[in-house]
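Missing here: one protein chain of the complex. Every other protein chain is in place.
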Amino acid sequence: MSNYIPTIGVEVHVELKTKTKIFSPSINGYGQMANSLTNVVDLGYPGTLPTLNKEVFNLAIKAATVLNCKIRREMHFDRKNYFYPDNPKNYQITQARTPIGYDGYVEIEVDGKTKKIEIEEMHIEEDTCKSTHRGTKTLLDFNRAGVPLIEIVTKPCISSSTEAKLYLEKLKELLYYCDISDCKMEEGSMRADANVSIRKSEKDPFGTKVEIKNIGSISNVGVSIEKEISRQEKLLENGEAFKEQTRRYDDKLGDTVLMRVKETGNDYRYFPEPDIPFIYITDEMIENVKSTIPMLPNERVKKYIEKGIPKVNAEKLIQNRMLSDYLNSILDSNINFKIAANLLLGDISAYLNKEETVLNKTTLTTERFIDLVNLMDNETLTSKNLKDILNKVMESNDSIENIIKESGVQNITDDSAIKETVKKIINENPKSVQDYKEGHDRAVKFLMGQIMKETKGSVNPKMAMDILIQELNI
Amino acid sequence: MNDKLSREEVLHVAELAKIKVTEEEIEKFQVELKKILNDVEKINDVKGYDDDILIAPWSRKTTLREDKEEEMLQPKVVIETAPRHSGNYIEVPVVISEGVSA
Partner (left out) sequence: MRYLNKDIKTIHELLKNKTIKPIDLVNEAIERIENSTQNAYITLNKEEARKKAIELEGKEVDNILFGLPIAVKDNIITKDLLTTCGSHMLDNFIPIYDATIVEKIKDKNMIIIGKTNMDEFAMGSSSRTSYFGAPRNPWNEEKISGGSSGGSASTIANRDVLFALGSDTGGSIRQPASYTGIVGMKPTYGRISRYGLVAFASSLDQIGPMTKNVYENALLLNAIVGEDEKDLTSARKPEEDFTRYIGKEINGMKIAVPNYLMSDIVSSEIKDSIKETIEMLKKEGAIVEYVDVKYLENAVTLYQIIAMGEASSNLARFDGIRFGHSCENPKDVEELYYETRREGFGDEVKRRIMVGSYLLSGENAKDYYNKALSIRDDMKKEFENTFKNYDLIIGPTTTTTAYNITDPMDDPLKSFMDDVLVIPVNMAGLPGLNIPVGFDKNHMPIGMQIIGNAFEEAKIYQLASFIENKLNLELNPNGGEE
């Protein structure tokens, strides 16, 4: 076990899901032809000026709210000045002095205990353009230039890679559920940097800080923090001092690599952006945004459990927002939610995956889904039979009852028909009847199996059982 | 007050400004820049100001735009304005240091 205590802070950039960019009305889009989503403002042409997208503020207020941040009411933007080819104006418009949100927190569960990860601040800024290095050249695509970002900065209050990962998963879940961001790390719409230092005791001052930049996935955040901690430990154990530095995680090496050593700190020459006067956030804006916040994942799990869904399934459901939203839309109905959850996580998910489609592109309206759940609840339809008619359920507009009838998979619920089959099975299996009479319960199970086999599972099992017991006891 | 910046100071501000200065220019700028900076020091004679700052006079409240797209530029137009380009990209000579990303 290590002799050092790690101190970790995480900075996350997420791209906001707006239609247009923050400072211009160009489309905020991904995966389009290079330099096809730009205008003169995004390119920093001489004479151009920024305008401000209202939706950016709505989403930032929403994020601040779900991250339990205080919301600043009067703010301005600042210019961060640095030359780099991906930075069209050679300054980035950001909020250095008046971040829109501050003093927030996110709750995570560590070893069954709740821990608050404190958020120092969250601010709005613009994304840079995308640069690709090719031999002796760098190619620039300005489609991403001016895409709105929020940067969320934690206090140095994270004490393990596990906590860092749990925090990021929680953050991702919250932002994704609120439609604030796609949070796709693989597409760069969520990016994480970690600051890592170690020290011997809580009483010691913080150790030398190392920043790990642009880590491509949550699991790599974990790996890179682990690697960085052990790298620093080795250095300190060998009595080697090291300077504040920036490293990046190299996927192929599975380790962090030095990017640059910080000399005297970057001189960004921040000053208030003179092209954008003060912005005032009104009560009305905040109230409007609050009314658009959906039920958050934690609350959903609680609700699902209340409705009789096992915890494990409740947690599985919120992993898939489409299924969870679908279920939420019928949460007020009076159905068997355990069956509903099983259906969504089982056959329906399998169908959607196979067909590579989504629920609202199938014919399974919530009304038909409710019918389906009820028909299974009263055992008119068994889950085995559902498999035979699933395609029709998902693809036709016919009522579920009709589909069942037409495909002949309906459970036999006719007393006499069942009685006939039961009698036949009893006659064919005298040994088991004998076993039953001698008190061997497993005989019933065997006979039921035979009945189901005979009827190809189309018999209502509860009715068949009742009749079987009756007949055996005559 | 000094009447000259040091060589290092001139080179430092030239670096911030990303402007190459020749040997002769360094000497010239040592004097000229210092002359302006000495003048700027008069700010220290002003007393009695507070924390309120003036960013944009007479237009102190920002109006926000609706999130609606407007016409964009054709990639062809974008790259043809640029001194160097290839394909649909604007091109720059290789970037040596890994820069700061947002």
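To keep things simple, chains are lettered A and B as they appear, and every chain counts its residues starting from 1.
Just so it is clear, a residue touches a chain if its C-beta (ideal position, glycine included) is under 8 Å from a C-beta of that chain, and two chains touch if they have at least 3 such contacts.
The model shown is predicted, which means the values in this text are computed figures rather than measured ones.
Enquirer: Would you indicate which residue among A:16, A:37, A:52 or A:443 is in contact with the undisplayed chain?
Expert: That would be A:52, which touches the missing chain.
Enquirer: Out of A:85, A:148, A:207 or A:297, which touches the unshown chain?
Expert: Touches the omitted chain: A:85.
Enquirer: Name, in rising order, the residues on chain B that touch the hidden chain in the full complex.
Expert: 10, 13-14, 16-21, 29, 32-33, 35-37, 39-40, 42-43, 45-46, 48-59, 62-63, 65, 73, 77, 81-84, 90, 92-96
Enquirer: Spell out, residue by residue, where the missing chain touches chain A.
Expert: Touch with the absent chain occurs at residues 40, 43-52, 79, 81, 83, 85, 88-91, 138, 140, 267, 269-272, 274-277.
The rule we apply is simple: only the chains that are shown with their structure count from here on.
Enquirer: Taking each chain's centre as the mean of its CA atoms, how far is chain A from chain B in angstrom?
Expert: 40
Enquirer: What residues of chain B sit close enough to touch chain A in their complex?
Expert: 16, 18, 53, 55-56, 59-75, 78-79, 86-95, 97-102
Enquirer: Quick one: which bits of chain A touch chain B in the complex? Just the residue numbers, please.
Expert: 13, 18-20, 25-27, 33-40, 43, 51-55, 57, 76, 82-86, 92, 125-128, 131-133, 135-142, 149, 151, 213-214, 248, 259-260, 266-267, 269, 272-280
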